[in-house]
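Structure provided below as structure tokens; questions to follow.
The other protein chains are all here in position, but one chain of the complex has been omitted.
Labels for the chains are A and B, by order of writing; each one numbers its residues from 1.
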Amino acid sequence: MSRNTSLLRATSVALAACALLWAWFAWRAPIDAMQGPIQKILYVHVPCVVGAYLGFALTAFASGLYLWRREERSDRFAAASAEVGVFFCTLVLLTGPIWAKGTWGRWWTWDLRLTLTLLLYLVYVSYLLLRSFTEGSERAARFAAVYAIAGLAVIPLNYFAIDLAAGRTVHPENLGRGSLGAGMGAPFALGMLTAVAAFAHLLVRRLEVGVLRGERDRREAESAREEA
Amino acid sequence: MNALLRARGLTKRFGPVSALAPLDLELGPGQALAVLGPNGAGKSTLLRLLAGLARPSGGVIEIGAEAGNRAQRRRAIGLVGHATFLYPTLTTRENLLLTARLYGLDAPAERAARMLADEELLAVADRRVGALSRGLAQRAAIARALLHDPKLVLLDEPWTGLDARAAERLSRRLEALRSAGRALVIVSHDLARVAGLAARALVLVRGRADWLGGEALRDEAALGPAYTASVARLEGAA
Partner (left out) sequence: MSTLVAVLWKDLVSEWRSRDRLVAMGVFALLVVIVLYLAAPPGSGPEARAHVPGLLWVAWSFAGVLGLNRAFAIELENEALSGLALAPVDRGFVFLGKALASFVLLLAVQLASALAFALAFDLDLRPVAGRLALVAALGAAGLCTLGTLFSAIAVRTQYREVMLPLLLLPLLVPVLLGAVRATNALLLEGTLPWPALQLLLVTDGVFAIVSFLTFEVVLDE
């Protein structure tokens, strides 16, 4: 318990520091000539993308570990990572259309990255639903692990598939070194860092919840047994 | 003694609930073990663990002298469960044929035919299993479990649904198997039948175990009180 608390504190501090720096730089960053102030929402959107995909990668990795070693903590990690990841993915799908409406005038297009992220979101949701609707924690862990691994194998394929179908992408191309205006590099970089810090912090919290739930279930089961 | 089945520290948890407290178990060829206990005690769970259908949460199970691979272990086991494991749209013969093929038996058609004859199932050999009565389906399930001549036979309430004649024939069949060197683990509420077969009994109450042997297993008259006492002891210790 103490290990978790110190980890929690460490991530809280890291998160607070990153968030403050990032917010300050984002606030101070110049307003984009073409897009106007709404461009600043990208400082939230892009880091959230990092969180979303990081979450899935970690879930898939923990799932593989679980199937190999069958350790409960790997499964707990996979579940926690998925929940935090889906949160970030939701933010991506919320901030993206807001920015799109402000700049392109449309809430949604079926371009490569948007569709891919939507699909990622659906995979996340299906993963979490699978976990809830399977009876038996060992079975749920096993099934979810298989699904996560299948998902990991397919997400890159989706990239090529949508690319094939859509052809041109409407999404802004990835910002190379020079394409960022002066003063925009810092907030983006700090944003990424903040996202990772936020992810870590939320993950630690969620893991703690998982452990506490396990203990509560154990105690409930024991007292039910006493009464019987 | 060359143990056919050895389990050490066997446990099973379903989430936070412990269905089986750490259990040690050893069974050699020609030995029969009865597993007794009230409903929900963990008897079926134990059987499924031994059969390899479920993974233990802790502990080790060894089947056969050498460690062997998974396929060898599965080949050594025959399970008669609560369900029949038979496909209702296939005939009895076809079900046995499928089993023979899955277990890699030579001359599957002949083996199936012989088993049908042995179990007196020829009359319903070409009838769909879905159309069989409960007793006949149970007999077909037993035929399926024994088809590949397993060294370890696990049975969960095998006499349920059988008429007196079929039940008696099953008891004799199991005794013959035991004499031929097979090991048996039988879960049953029928104390009279297991007393005649088994030399030892494992009493399970809420996952905890107590052992009975020797004089207690002589006949039903002896087993009944011994069993009741065991259950009371285990429940009291909760």
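The criterion applied here is as follows: contacts are C-beta pairs under 8 Å (C-beta built on N, C-alpha and C of every residue); 3 or more make two chains touch, one makes a residue touch a chain.
None of these values were measured; they are calculated from a predicted model.
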Check: Quick one: which of A:154, A:189, A:209 or A:224 touches the chain that's been left out?
Finding: A:154
Notebook entry, point to check: Which residue, B:18, B:31 or B:84, contacts the hidden chain when the whole complex is considered?
Noted result: B:84
Check: Residues on chain B that touch the omitted chain in the whole complex?
Finding: 48, 51-55, 70-75, 77, 79, 81-90, 94, 98-99, 101-104, 128-129, 144
Next item on the list: Tell me where the left-out chain touches chain A, residue by residue.
Entry: 67, 119, 122-123, 126, 129-130, 133-135, 139, 142-143, 145-147, 149-151, 153-154, 157-158, 160-162, 164-165
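Note that only the chains that are shown with their structure count from here on.
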Notebook entry, point to check: When the C-alpha atoms of chain A and chain B are each averaged to a single point, how far apart are the two points in Å?
Noted result: 49
Item checked: chain A residues within the chain B interface of the complex -> 70, 136-138, 214, 217-218, 220-222, 225-226, 228
Notebook entry, point to check: Which of the residues in chain B end up touching chain A in this complex?
Noted result: 14-18, 55, 206, 238
